[in-house]
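Please find one structure pasted underneath; my questions will follow.
Every protein chain of the complex appears in place save one, which is left out.
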Amino acid sequence: MSASEQDVVVRLTGITKSFLGVPVLRGVDLELRAGEVHALMGENGAGKSTLLKVLAGVHRPDSGRIEVNGEEVVFGTPREAQQAGIAIIHQEFNLLEHRSVAENVHLGREPVRRGRVDRRRMEEDTRKLLDWLGEDGIDPAAPISRLSVAQKQVVEIVKALSTDAKVLAMDEPTAALADQEVELLYDLVDRLRKRGIAILYVSHRMREVFDLSGRITVLKDGAFVTCAPTTEMTSDQLVRHMVGRSLDALYPDRATDEDLGEVRLALRGAGNQRVREVTFELRSGEIVGIAGLQGSGRSAIARAIWGVEPFTTGTLELDGVARRITDPRAAVRLGIGFVTEDRKSEGLALRQSIRDNALLVRRAALPGSAGRKRSDLAALLKSVTVVARGEHQEVRYLSGGNQQKVVLAKWLAVGPRVLVVDEPTRGIDVGAKQAVHRLLRDLARQGVAVLMISSELPELIGMSDRILVVHEGAIAGELPAGASEEAVMGLATGHGIGEVA
Amino acid sequence: MSVVQQKSEVARGAGRGGARRFSLTPTPTVTVYLALAVLLVVGSVLVGIQGGVLLDQGGILNILTRSTVLGLVAVGQTIVIINGSLDLSVAYLVGLCSLVAAETMAGSDGMMVPGVLLALGVAAVVGLVNGLVVTVLKVNAFIATLGVALILRGYLEENYTGPAGSVPRAFQHLGFDRVGPVPIGVLLMLAIAGAAWWYLRRTRGGYHMYAVGGDIDVARLSGVRTGRTIVTAHVLCAVAAGLAGVFLAGRLGSGAPYVGTDAGYDLESIAAVVLGGTALAGGRGGVVGTIGGVLILSTLDTIFDDLAVDPFFKDVVRGVVLIVAVALYARRQLSRRSG
Partner (left out) sequence: MNAPTTWRPRLADGTAPVLAVLAVLLVALAFAGPAYSEPTGYLALLKRAAPLMILAIGQYFVIVSGGFDLSVGSLVTAEVVIAARLIDGQESATIWVIPLLLALGVLVGLVNGLITTKLLVPSFIVTLGMLLVLDGAVFLWTGGAPRGALSPSFRVFGRGGIDLPVLGHLPWSVVILLVVLVAAAQFMRSGTGRTLVAVGDNQDAVRLAGGRVVRLKVLAFVLSGLLAALAAILLGGFAGVSAQVGEGLEFRAITAVVLGGVLLGGGRGSVVAAAAGALTLEALFSLLNLLGVSGALESAVQGVIIIAAVAYASLGANLRLGFRSRTATESSTRSTPPPHKENR
């Protein structure tokens, strides 16, 4: 124990942080040792991102202690955290698209010789770091815009390393990666670990965490739950730590046979650039889940139904009538609703009021009917349980959960017959999550056909009446309600049922 | 390993060929100079048909001389636009600095250096105000510099009705003398453009300007002092405009309050910068393109003069050229993104 004690690079104790009076972190402890991969787990809204930002010097904690190599430090700016050897790789890439790899890696710390930036040294240093990582396929002089997503991530890591980082925190590093690229990242993380760097790995994906990490710290609702070696934890235990209750109680009852109605939406051999040969039926009253890894094409199916990137082959039938949907407007007018994955950039007009957002679809796509149902707005917002100061409050001041409820209200206001929801509970707290789940199920009971995409397998399995699993742009199989996570992952990774790694 | 390897082989193949910059689609800078070349050829033919010559020594000098003042202002404007900002106060600043220089000199040889320095100092202060309003008061650059422009205008209208001050004869040489065949003004403009190029492309400060314009949050998270960078850009831009004013004082023999606005240097310089391929949103482009843009505008002017076209027709053509050029840049970016 004392030996590992010496390896401790960073120790956070009793970190608390509130935003606008809402506590986000309440007394969190975290300890990182050199050469370990330390997983940070917790549901969305558990406080992982905030903790990372505290570590990165973006947020200053309200109380608590940060030690680096045994000495207490206070980070006022990201730069100070950087100088202490802490580097963060954020979910969104922090790269300048039109600058070269070397320029990005050295941004803010360009080497200067005789008054001018020493470009050659910049490129050499970058190449050295790339070589050190075993990534020789990236040209330091190439602009970032020419790189693949995985290569950009490598550049992010190199950028972090070039500050002589001893601690590397990675926030959902696989979120944007395709399958094969994830394997590459595993390799990379392993190499970094062997070179004595402490890695804080934030991820939702059980498999990654168990494959990579040596220890796991679990947060729940902003509080520290436990920290234990990965080998001493099972995935069941981990889930229980994260959720704090048994999974079954979380989800509303599934559809019964009486609930199911006519086929609402049917795809036959539909495909476009991203997906191919998609065939399935969606009945009124049921919730069908779509599972698949990021980049597998699950969102592409939703966006094709929605007309953003339309299907180019096959047919789409709505209530038995073949339709061609080439833009979102056509989809809305046919009674299809779509809750997008990215709430802030695609779902809401943040500076507008709750009222304006809730009426957005009705006004934008169905002009003339705007005044018709004016009085029911209050009832509608009540039904989705939005908590706000009033319907004129701007939505950017709402919590993520309430924002998502406004998005749902926006669609309910036009009474869709088919509702496609992409990551409906991403980044919202547990209470709001349950409310969204209940709402979706209530909608299904009222005869709406719901197609649901989610990366959170427990949620997908808990909610769905059937699960379609997408792998590399095609449907790899269909599973019944209550399928095991292993079965879903097996299909999603292309191993087939029973051959789970 | 395979996918990344393959993709990166492609990237590297493109990178090592030496033709990386010109591989698929030419950069805006190349496009600008190609357009300039085409314009010169077409212009020569048209002027030739009418029995004139476009590109004799006089013609070339004419184009370069016309480019001098706009070039100075546009080089400064390039710097702020690369920062994702812009400066609408340059036109009044040009007039103000011409007055400051001419009135300080007041015809005496000994006051030449103080006059120039004072004019540039005034310009730097105005730039500093612009920069601080943008960064400290967090006012959108459009409004901030428009506001400062209006303040300068008020000052000029209050205190001047026409030309004032006078520069000594020695200083007037700056406006008209030549080194060999090349006017001093042109050399001055090219020197400033060269210095700006060197600053943007070779120094740390210049690198940070591209970073701030590209994505201010990325720059901040990487430890770039974004506020200082923006303020510096505004000061440099203002000093370039001040230099244009000083040069004009030399050429006109006195300070003229509306010499900058009559020529529309505020919007015209932005037009030249954008025509030169610098993105109005910031983070991309450069001085070389801007000079190309300025040359295109002045070549157009010269051709129309030679053809004795109605001067108002020039404005029409300028407007169309500007829109078409930016539409082409936008188009190419789209095709690159989807391709």
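The first chain written gets the first letter, and so on, giving A and B; residue counts start at 1 in each chain.
The definition used in the following text is that contacts are C-beta pairs under 8 Å (C-beta built on N, C-alpha and C of every residue); 3 or more make two chains touch, one makes a residue touch a chain.
Everything numeric in this text was worked out from a predicted model, so none of it was measured.
In terms of the touch definition stated at the top, the absent chain reaches A, B within the entire complex.
Across B:32, B:63 or B:149, the single residue that touches the chain missing here is B:149. One of A:8, A:58 or A:149 touches the chain omitted from the figure, and that residue is A:58.
Only one residue in the set B:106, B:125 or B:281 touches the chain that does not appear here, and it is B:281.
Those residues of subunit A that touch the chain absent from the view are 19-20, 58-60, 77, 306, 308, 328-329, 331-333, 338, 340, 345-352, 356-357, 359-367, 370-371, 378, 381-382, 385-392, 394, 410. Considering the complete assembly, subunit B touches the hidden chain via residues 84-85, 133, 137-144, 146-158, 216-217, 220, 267, 270-271, 274, 280-282, 310, 312-320, 322-323, 326-327, 330-331, 334.
By definition in this document, only the chains that are shown with their structure count from here on.
Annotation: 44 Å between the Cα-based centres of subunit A and subunit B. Of all residues in subunit A, those touching subunit B in their complex are 58, 77-79, 82, 94-99, 103, 107-110, 112, 115-117, 135, 137-139, 141-142, 146-148, 150-151, 154, 159, 178, 180-181, 184, 187. Contacts from subunit B toward subunit A in the complex involve residues 1-5, 7-9, 11-12, 14-16, 20, 198, 202-204, 206-208, 210-211, 214-215, 217-224, 283-284.
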